[in-house]
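With one protein chain held back, the other chains of the complex are shown just where they sit.
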Amino acid sequence: MKRVLAYLILATTVVAACGGGNTAATSSPSPTASATATPKPIQVGLVTDVGGLNDKSFNQAANTGRLNAEKDFGLKTSVIESKKQEDYVPNLTTFAQQNYDLVIAVGFLMQNAAWKVAKQFPNVKFAIIDGAPANDAGNTENLPNVANLFFKEQEAGYLVGVIAATMAKNKVGKAIHNTLCSMGGIPIPPVDHYMAGYQDAIKTIDPSATILIGYSNDFVDQQKGKEVGLNHISKNCDILFQVAGGSGLGYIAAAKEKGVYAIGVDVDQIDVAPGTVITSAMKRVDKAVYDSSNAVKSGSFKAGDNFFSATNDGIAYGKLDPIVPADAKAAADKALADIKSGAIKPKTDLTVKP
Amino acid sequence: MTIDQLIGAGVLAATLRLATPILLAALGGVVSERSGVVNIALEGCMLVGAFFGVVAADQSHSVVIALLVAVAAGAVLAGIHAIAAIHFRSDQIVSGMALNILALGLTSYLDYQLYGTTGTPSDLAGVPDVEIGPLAGVPYIGDAIAHQNAVVWASLVLVVLIQLFLFRTIPGLRLRAVGEHPRAAETVGIAVRRTRYWAVLASGVLAALGGAYLSLSVAHSFTDGMTGGRGFIGLAAMIFGRWTPVGALVASLIFGFGTALSFSLQGASIGDVKVPVQLLSTLPYILTILAVAGFVGRSRPPAADGVPYETEGHA
Partner (left out) sequence: MPVASVLFALAIGAILVLVSGHDPIGAYIDLFRGAFGSPYDITETLIQTIPLTLAGLSVAVAFRTGLFNIGAESQLLVGAVAAGAVGARFADLPGFLLFPMVLAAGIGAGAAWGAIAGYLKAARGVNEVITTIMQNYIVVFVMHWLLQNGPMTAPNALGTPASAPIGAGAVLPIIIPNELVPLTRLHAGIFLAIAAVAVFWFLLWRTPLGYELRAVGLGARAAAQAGIDPRTRTVLAMAIAGGFAGLAGMIQVTGVFHRVFDGFSSGYGFDAIAVALLGKNSPIGIVLAALLFGAFARGGSLMQANAGVSAQLVSVIEAIVLFVIAAELIVRLLSARRGRKPVEAIA
């Protein structure tokens, strides 16, 4: 008896959900009817990776770009947060099926999923942040309806590295030990590229500077990030560059607690800890989303590789704390110009490994 | 690999910091399960404590109010669990799992609504560090533990208080009686349900304090899911410590030590072989299993743990 009851409860859950849905569904044909009357606005759909909208990193930046585009270009936009890796294909499909004009896949985790869906919907345009479509064999296969939006993280890392190394060399403020550190979330290419550029700049400016590197092995856990930070500070680090999303906020918290300097990542993090964060290595994911939306609207969508780099302001260093001296800023601006001209090509491989 | 990387003062200090949130969750588990209610919503209690502590700190600019609100939030969540488990005699594990999902969803949702674009304010009131003066001068020990956050000290005091309460006081004896043999407890006049309510509420308070430690003492901000499974580790520490506060302390310290080592040993090598950083991170978990398998062995939960109780009169 009791088992029968349990089944009943579950069965009616499903049935009730179905019933409720059906009756309600019949009463709602009006929105679609009215939509055809007026000219259809451009629709942009954003699918986040499993990090979610509140990742304090590129998903959040992408969403900022979406909202700005909606406001400035009069688009209709939506977002879906993926909860599992399995969700990428159906989530992208959800937008494509509804004939969105542009579907943006945020993050390199979605390269294969975007390839699958984009192939099925040749009339829908797609963009992948940090990636290119990858086929089932794991190889890049460009598609005529997919824009690959790449960022040169190493350039952003290089710029903040120049600022940090210049300050450390001249012993500005609390940066007295000429020891510079960085912490990654996990050792994957986009993370290591930032830190490689950072290390490259430091070695170029002052080969005698000490460089330390660590990983929190996490993108969420702040306490782990803080412990790596305290460990680095105990080894005389006085400028700490975080490349670990939420976990990296703990790294910054360590710098704040011990009164040394930190550098933010991805978005402008100067407000996270004023007086501690001296600048940020920015990757303008918001700009990439904003520009691609505009491109679809204006008909200038470009499939294939689109690089966001120093050249087109796709990467940058963030706002500077007042402690950053003029010569450090000048050095960063010169490096920026040299990167643009091609005179400097920041490394993508780490010089110092853990 | 150097001695300093293994047992340096810095490693010991980190051990204490990393053990604290787990210890507080474990203490919550001890109190609840000793009364006969399984509370796997400890993770959720930590998370609401962490979040509402930050909100209160932001609104009130007072650490005391922030901590009070944090533990109250934990008590509310635990209170829901208590009503389901004690009054409705629902399955305690399902209730706990549901509340964990609820806590994660709710805090992430509210976090995004309140601080989604700006992040939590940078001038958040935080729990201060406290230096134990006499310890500070002692070499090594002074460096290692003299200077710690107030919550760290509080959690150590709580270990002693709860240990004494459970095993040296009449109310503590009653609480354990309710968890071991509620029928007998009731016949000698102990209010089984009321005792369990208080115990579950206390577990929510303790776990939420652990969560508030993470947000108000460690990070000075909130990020989604920032407790990262520490409530579950606390559950393991509770069992490891055989449902005693002192045992839970030992378990948490071993776990904290393993985590501290996983950071201090980054870049170290054994002979010529560099240990991959990813494998170093498994240290606390392997250390815990080894410690339990090697030294603790069989542990027995309170006899009525997880069993709903129906009063004589009601049946």
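Note that the chains are named A and B in the order they appear, and that numbering of residues resets to 1 at the start of each chain.
One rule holds for everything that comes next: a residue touches a chain if its C-beta (ideal position, glycine included) is under 8 Å from a C-beta of that chain, and two chains touch if they have at least 3 such contacts.
These numbers come from a predicted model, not from an experiment.
Of the residues listed, B:A98, B:L173 or B:A268, which one is in contact with the missing chain?
Answering carefully, the residue with contact to the hidden chain is B:A98.
In the complete assembly, which of B:Q59, B:T169 or B:Q278 touches the absent chain?
Of the candidates B:Q59, B:T169 or B:Q278, B:Q278 is in touch with the missing chain.
By the contact definition given up top, give the residues of chain B that touch the hidden chain.
84, 88-91, 93-95, 97-99, 101-102, 104-106, 108-109, 112-113, 229, 232-233, 235-236, 239-240, 276, 278-279, 281-282, 285-286, 288-289, 292-294, 296-299, 315
Footprint of the hidden chain on chain A, which residues?
Residues of chain A in contact with the hidden chain: 1-3, 5-14, 16-18, 20-22, 24-25, 28, 45, 50, 52-53, 78-87, 89-91, 93-95, 97-98, 108-109, 111-112, 120, 130-132, 134, 136-140, 186-189, 217.
Convention: only the chains that are shown with their structure count from here on.
Using the touch definition from the top, list the residues of chain A that touch chain B in their complex.
Spelled out, the residues of chain A in touch with chain B are 52-56, 60, 64, 186-187, 214-215, 217-218, 220-224, 226-228, 230-231, 234, 246, 249-250, 253, 256, 271-274, 354.
Which part of chain B faces chain A closely enough to touch in the complex?
By the definition above, chain B touches chain A via 10, 14, 17-18, 21, 108, 111-112, 116-119, 122, 214, 218-221, 223-226, 228, 259-260, 262-264, 266-267, 277-278, 281.
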